[in-house]
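In this view, the complex is presented without one of its protein chains, the others remaining in place.
Let's turn to chain A:
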Amino acid sequence: MPGRWMWHCCSLFFIIVLAAVGVWTFALGFLLSRVELSDKAVCQNQFAAAGRKGISCYHNLKPIFNRAVIVVVDALKYDFLLTNHSIKAGKGRSYENKLPVVDHLLKHGPENTALFKFIADPPTTTMQRLKGLTTGSLPTFVDVGSNFDAGSIGEDNIIDRIKEMGKNVTFMGDDTWIQLFPKSFSKAFPFPSFDVRDLDTVDRGVTQHLVPEMRKKDWNILVAHFLGVDHCGHRYGRDHPEMARKLKEMNEMVRNVVQNLQDDTVLFLMGDHGMTKSGDHGGDSKDEVEAGLFVYSRKKFIDVNLLPDTVAQVDFVPTFSLLLGHPIPFSNLGRIIPGFFSDATDPSRLETALRVNAQQVWSFIQKYSQEASDFPPASLRHVDTLFHNATSQQLSLVAYQSFFQQTLNVCRTLWARFDTKLIWLGVVFVGASVAISLLVLVFISSFGWTQSFFALVAIAASVVHFFSMFSNSFQVHEDVSVQCILQALIWTHFITTPPRRSRQARGNFLRCLLLSIAVRCMEFYRRCREEQSECQVNEVSVDFDSIPLQSDLYHLRRGLNVIAYLLIGSVSWMSLEKRLNKNGQVHLLVVILFCLYFSGENAFDFHTVFAPRLLYISTVGAVTCLFLSPNISLKPRKSQSNNEHGEVLMNGNVVTNGSSRRTSQPEVNSYSKADFPANFDYALQTFGQVICIVLTLFLCTVTGGTWNVILIGLPVLTKFHFMDSPESSDGVGRLVMWAFMAWHLFFSSGHQTTFTTLHWNSAFVGIGEDSGKHWQLFQKILMGSETFAGQILAAWAVPLMMMWRERGDSYWLQNPEVYSSSLWKNCLSYQLWHTSKLFFVMLNAAVNRRHLMVWKIFAPRFIYEALSFACSSSALLLAFLYSSRAFFVLFQFITDLQVPLVQYPSRRTKDIGDLVKSSRKRR
């Protein structure tokens, strides 16, 4: 048996590894972006060599300011800066009219101040925005993944330029800057940025240092990055009293900064991105992209007539550089804001500035097209012509604007640079994995083409679902389509399962109905993605933290949660009370801790830190113990029952414990649970772990609330004894249904395949305020397990599906070979489903890589699918290992009892109790 088992294990492993290699290769090719040029800006006469006239450099332009203060308020939306006078004081939303100082300055000095919509290039994550704001280049998609451990910037940027000119930069705030520019600041006061729940540490630190540092003379550029507003959005949403408090603090800060501003200093107050209604960001919706930019100086330097309403974030780079007399970074694609450079006394000033800017952009494009071979020559010629038009004529703003705009557009479409060979290689690898597992299933394991009608329907539904991955609409509405298919499969299963007795039919119907209702109700917890226009977020799925204290909804949610704890507690008590062995005790502990966490007022460290940590430890401990000795819960009860001949026999008293209860058994052929000590224990053991893991995973679901745990537990429970029909006990149909369930669990636990809907809160459960760098890996694991809880749970439960009433473990114990191969077959087919889906998602991303929606829908979908694949397959491998080990240990246990294994004539359930009974009878 072990030899055969080794082969099974290795083949499963090989298929998973093959697909994983494919995904990795594909990701290397697909998420590659653009060539980063490490060139520095220089004022060489390369234009003269090219025969062009009118060479300009930044030297030709006299700087207006010597010093600058850059205040970045994370997630400062444009709307936050506005003051609407029609709203009365104390009225309006929490974020409205909270920065009156901006309005005051705008009114009193229109030539000193300017306010813009500051359009960010998606992805609107802080790291990418900071890169854009310092280099002037467009972001690349792959950077999103490295948001929390990004390396330093390789491209030319304003901070390094300033440092090279011998000037000093003082920095304070978000420590992302330190990651980007590890050695560039002469003075730095970094504060940790990862803890989203912490609204005040960074802001307090920065406020404390800002004004004292401003008064010193040792800096030329001062950068201050506030995080409170962003964290407040993540935690509470946009419209919450906390937001009003944070914005008022910002108002106070801006007032102080303006008061301490010198005449030769310019202030830039900006947001790096906006936020959605729920306070999240990352995507490219209008709310997320529209940040605000406010510029102020005591000098009058602005020509109001030449100010646009909106500027791109890359435009900050050349404007800032030329205002302070620095060279524009080499790879900048932005344009200057003309209103800052027009000078009545020196009319050539604006033209010089534009020319310097345009030449820098042009030389970058020239260099880039030499380095990167795929720059289309037609676009290059077009850009060249526009550049020529702009620079050769008299000053024409329109010509310059069109040059800048066209160049930006060309780069934007181009900088999804794919490595086509790697992409197709990856697709082929995953395809090979699919093909091999299909061939193995069909030819080696004699799975056969003849399947039941239900299996055929399930396979057809899967194929339709896989092909629907080629449509962006179906990717957007995947949650609904998965649910609809799942429901159809449930009811097809019901209709195509022929019941033998009418009682059975009623039971099947009730189970189906229960499962169906649970599947439907779970949808209450889903969240909307921005493309789902008609979708409305249900109130129960709102982040618990973002509900105002003492509101009706708050009390309702709390009440519901309390009922849910009681339900979980009583159900687990009821199921464990009878056999409260070590395993059961651990589970009970887990449940209690879980309840404690959610019932806590978050006032004590015990609830928020100690309980979850203990929970993690006990779960890991329980799982490890179970793996090491799976028969820990084998404690058959001592009970007396009538056998077929009416004799009273001791039943399975392998290990006696104190209780001795008399159970009568009126019907010979129907067994009660009490008669199945080992059988039920074995299943419970695995199931208990599932519950254990569910609770841990959903402990992280700060958003979903406790009811979802119950709803998710329901399918698992009903699945457990889903249909009392031996024909379908190892059917393909069930596995397909279960695979759909995995994705349904993903969507209904409040996830979507976008980065905006990630639950950042889940990374902080049990971490507490003192989160340091050493927790980061753990936090990533927490987030991953929370996001893909459904997939992990479903994969973990695949071996469980073989534990039916009709084929309890006594059937398997008599046919260990069959068990081993069935388990392998089930795991392989389950894996095949997920690999096939992965294959289709990858194929879609490869084929549609120039599609309009690729960065918005297809690429995130691929990343989610790849991560889900990783989580699901590793959970499946673990489950495979665990259940085979548990089975072998159980098998050994039975063999050691020296009970002769009786070959029963039918497949009817016999259990260890029966085996022991019959052995005693023989003696």
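Some observations on this one:
Just so it is clear, a residue touches a chain if its C-beta (ideal position, glycine included) is under 8 Å from a C-beta of that chain, and two chains touch if they have at least 3 such contacts; residues count from 1.
The definition used in the following text is that contacts and distances are computed from a predicted model.
This figure omits one chain of the complex; the name its UniProt record holds, of "Phosphatidylinositol-glycan biosynthesis class F protein", "Trafficking protein particle complex subunit 3", "BOS complex subunit TMEM147" or "Elongator complex protein 6", is "Phosphatidylinositol-glycan biosynthesis class F protein".
Across A:F474, A:F610 or A:F891, the single residue that touches the chain missing here is A:F474.
Considering A:S186, A:Q487 or A:Q776, the position touching the chain not shown turns out to be A:Q487 (whole complex).
One of A:W7, A:W24 or A:F453 touches the chain omitted from the figure, and that residue is A:F453.
For the options A:I495, A:L628, A:V847 or A:L881, the residue in contact with the chain missing from this view is A:I495. Within the whole complex, the absent chain has one touching residue among A:I87, A:V304 or A:I517, and that is A:I517. Residues 453, 471-474, 476-477, 480-481, 483-484, 487-488, 495, 498-499, 505, 516-517, 519-520, 523 of chain A touch the missing chain (whole complex, contact as defined above).
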